[in-house]
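Below is one structure. I have some questions about it.
Of the protein chains in this complex, all but one are displayed in their positions.
Moving on, here comes subunit A:
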Amino acid sequence: MENVDRIKSEEMINRIDGRLTKNKIVKGLFFIATLFTLIMLVVLLYRIIAQGAPYLSWDFLQNFASRRPEQAGIKAAVIGTIWMMAVVVPTAAIFGVGSAIYLEEYAKKNTLTRWIQMNISNLAGVPSVVFGLLGLTIFVRLFGFGNSILAAGFTMSLLVLPVIIVASQEAVRAVPNELKEASYGLGATKWQTISRVVIPYAIPGIATGSILAFSRAIGETAPLIVVGIPTFVAFLPSGVFDSFTALPMQIYNWTSRPQEEFHNLAAAGIIVLLVVLIMMNSVAVWIRNRYQSR
């Protein structure tokens, strides 16, 4: 018996080398995976900046689209995107946060709610083209909004709603039960508890999730193409029923032109879009950090 034990422990000691080698190999593999992703990102960024940076100028931001590349700019696209987001942000926030609070605080936890919940999570994974088709059928044709800011804004709201609902639900669920009990224990009604305890506590989470969802709406192209947003617009919209173009549409249009200069303009447009997205994501991170340290 003792003999067997000695042989066993010797064997175990002898295997340490092999185990450590495996340890190193796995660490290396993970490192390579990370490195590969990073290199791809850097190459992409380098190409875009090298190509687009020379075309970035005040004029580029100030000019409308043009057939002559040296006069073409993204004014209509930037203003159009701002108009669209002015529709998306309130619509998606109100419906998204409202649904999240209903599902978490009011709805009974039964089979129907679980089924709705599952479908919302699934919707978050539906391709954006499908939302484009939905928008085309309902907002453009049925409601007769045409290819307007309103139609595109509502379509984008639908696209980001599931993400906002899920993120807000998580934020609402994270509100400690003890705080809600404290409020109810003082004779507060459900609405008072929600408005004075639940929402203030959940706001950082809701804001972070919503901003990330909005930045997705800014970058999406497919739904806009399906809804029929024009690419060549040489005027500014004056209301939500006007036609418009958006940043990703303008970029898409330039990349499909044969002339090399337009490709460079597209790269410059991408830089502008990236700056906007990075700014939005930074705000989300800032909000998260600010409230985490509370």
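Convention: a contact is a pair of C-beta atoms (placed from the backbone, for glycine too) under 8 Å apart; a residue touches a chain by one contact, two chains touch by 3 or more; residues count from 1.
What we mean here is this: contacts and distances are computed from a predicted model.
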Have a look at "Ribonucleoside-diphosphate reductase subunit beta", "NUDIX hydrolase", "Phosphate ABC transporter ATP-binding protein" or "ATP synthase subunit a" and point out the UniProt protein name belonging to the hidden chain. "Phosphate ABC transporter ATP-binding protein"
Residue among A:47, A:114 or A:196 touching the omitted chain: A:196
Give the residue, chosen from A:126, A:182 or A:234, that touches the chain omitted from the document. A:182
Subunit A residues touching the chain left out here are 108-109, 176, 178-189, 192, 196-197, 200-201, 294
